[in-house]
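Apart from one protein chain that is not included, each protein chain of the complex appears where it belongs.
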Amino acid sequence: MEYVYAALILNESGDEINEDNVTAVLEAAGVDVEESRVKALVAALEDVDIEEAIESAAAVPAAGASGGA
Amino acid sequence: MEYVYAALILNESGDEINEDNVTAVLEAAGVDVEESRVKALVAALEDVDIEEAIESAAAVPAAGASGGA
Amino acid sequence: MEYVYAALILNESGDEINEDNVTAVLEAAGVDVEESRVKALVAALEDVDIEEAIESAAAVPAAGASGGA
Amino acid sequence: MEYVYAALILNESGDEINEDNVTAVLEAAGVDVEESRVKALVAALEDVDIEEAIESAAAVPAAGASGGA
Amino acid sequence: MEYVYAALILNESGDEINEDNVTAVLEAAGVDVEESRVKALVAALEDVDIEEAIESAAAVPAAGASGGA
Amino acid sequence: MEYVYAALILNESGDEINEDNVTAVLEAAGVDVEESRVKALVAALEDVDIEEAIESAAAVPAAGASGGA
Partner (left out) sequence: MSASERTTETIPEWKKEEVEALTEFLRSYDSVGVVNVAGIPSRQLQDMRRELHGSAELRMSRNTLLARALDEVDDGLEQLSEFLTGQVGLVGTNDNPFGLYKELEASKTPAPINAGEVAPNDIVIPEGDTGIDPGPFVGELQQIGADARIQEGSIQVLSDSVVTEEGEVVSDDVANVLGELGIEPKEVGLDLRSVYSEGVLFDPEDLAIDVEEYRADIQSAVASARNLSINAEYPTAATVPAMLQTAAGEAKSVGLEAAIESPDLMDDLVSTADAQVRALAANIDDEDALPEELRG
């Protein structure tokens, strides 16, 4: 989940969510960064309205997670 | 919320959640870091069982998200 | 359920949900394809609004989440 | 969601969920496959028991249905 | 319940739900048809919105699914 | 759903649920029968204990009804 958190910090700071910035944040936290995961994250977020995606409860997950817990 | 995200990245990377590390993560994300907020976060999280909070969050999301909407 | 998943991938890629395409997807996944099931699937989906059916799935879990909380 | 569907088909066929197989399934469906997303998916699934994850979902709708009624 | 099922099949095929048609369906299924019940059913259904009645059951299946699991 | 209804009528009449019988019931109702769906239906029902499936469903609606009340 650390990759997603990194994107969320950038979203709040206003810096662009690109591969360099995500990598920099993760490295500052001592994460052993995998380039492909960074790429995938940036690609996945490209067309996403982050604010909206954060707020709209991902339907199943919550339920599923609690069921699985 | 960026301060909390920073703590969560450190929690996942396994690096200590201390003032230096939180500041480093935030600065890497271009956040204009307020030292006192970092201090407050670090002091507060000393008393929080982060793993437990994360797990219990799994149950919360849907509700939390809709509550926050 | 693999036949249905195949149809759903085609639904997302935009390729037609026909016997050839469903068969191709399943074979690529190493499924031992039964022609009659493919035919039945394609016939059954003919009059169904897949997007709508998917969305009705999303509606349930969300409720589940709050119920489970 | 097509990447996840592809993983689920492989799970049912019994073929390994690796980058090559996921890519093959998606390409057969005419998806313009992004390598990094495949990598991210496969990495995320590494320690996940798919059957268990799906079944814990099955338990949820019940609450959802009655809760929603 | 077979009489009511016969009505449901006719409802989907679009053929009229009348005594002849209900009787034909039941006989094709090897049912020893009671004329008076067919009459009563057809009369009773005259004022029923079948689609609506079916949809009111739609909430159940999801629950049923988990119940069956 | 007409294919499933047809199978359930046969289940009640006691006649075998085979391709011929299902087809006969559907044709009597004016359905334009697709052989592949009949085949798939009969094959899929082979391992299903219909009475049990119905009973597990019957248990739920009650719950659903009380939930709705």
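Letters A, B, C, D, E and F name the chains as they come in the text, with residue numbers starting at 1 for each one.
To be clear about the criterion, a residue touches a chain if its C-beta (ideal position, glycine included) is under 8 Å from a C-beta of that chain, and two chains touch if they have at least 3 such contacts.
Model, not experiment: these values are computed from the prediction.
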Residues belonging to chain D that touch the chain removed from view: 1, 3-5, 7-8, 40-41, 43-48, 50, 52-54, 56-58, 60-61
Positions on chain F contacted by the hidden chain, ascending: 1, 3-5, 7-8, 37, 40-41, 43-45, 47-48, 50, 53-54, 56-58, 60-61
Where the missing chain touches chain A, by residue: 1, 3-5, 7-8, 40-41, 44-45, 48, 50, 52-62, 64-65, 68
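The rule is short, and it goes like this: only the chains that are shown with their structure count from here on.
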C-F against C-D, pair bridged by the larger set of C-beta contacts: C-D
Separation of chain E from chain F, taking each centre as the mean of its C-alpha atoms, in whole Å: 12
Length of the line joining the C-alpha centres of chain B and chain C, rounded to whole Å: 40
Sequence positions of chain C contacting 2 or more other chains: 59-62, 64-69
Interface residues, chain E side, partner chain F - complex: 1-2, 5-6, 8-10, 12-15, 21, 24-31, 57, 59-61, 63-64, 67-68
Sites on chain D touched by chain A in the complex: 34-37, 39-40, 43, 52-53, 56-57, 59-60, 63-64
Chain C residues touching chain F - in the complex, by the definition given at the top: 35-37, 39-41, 43-44
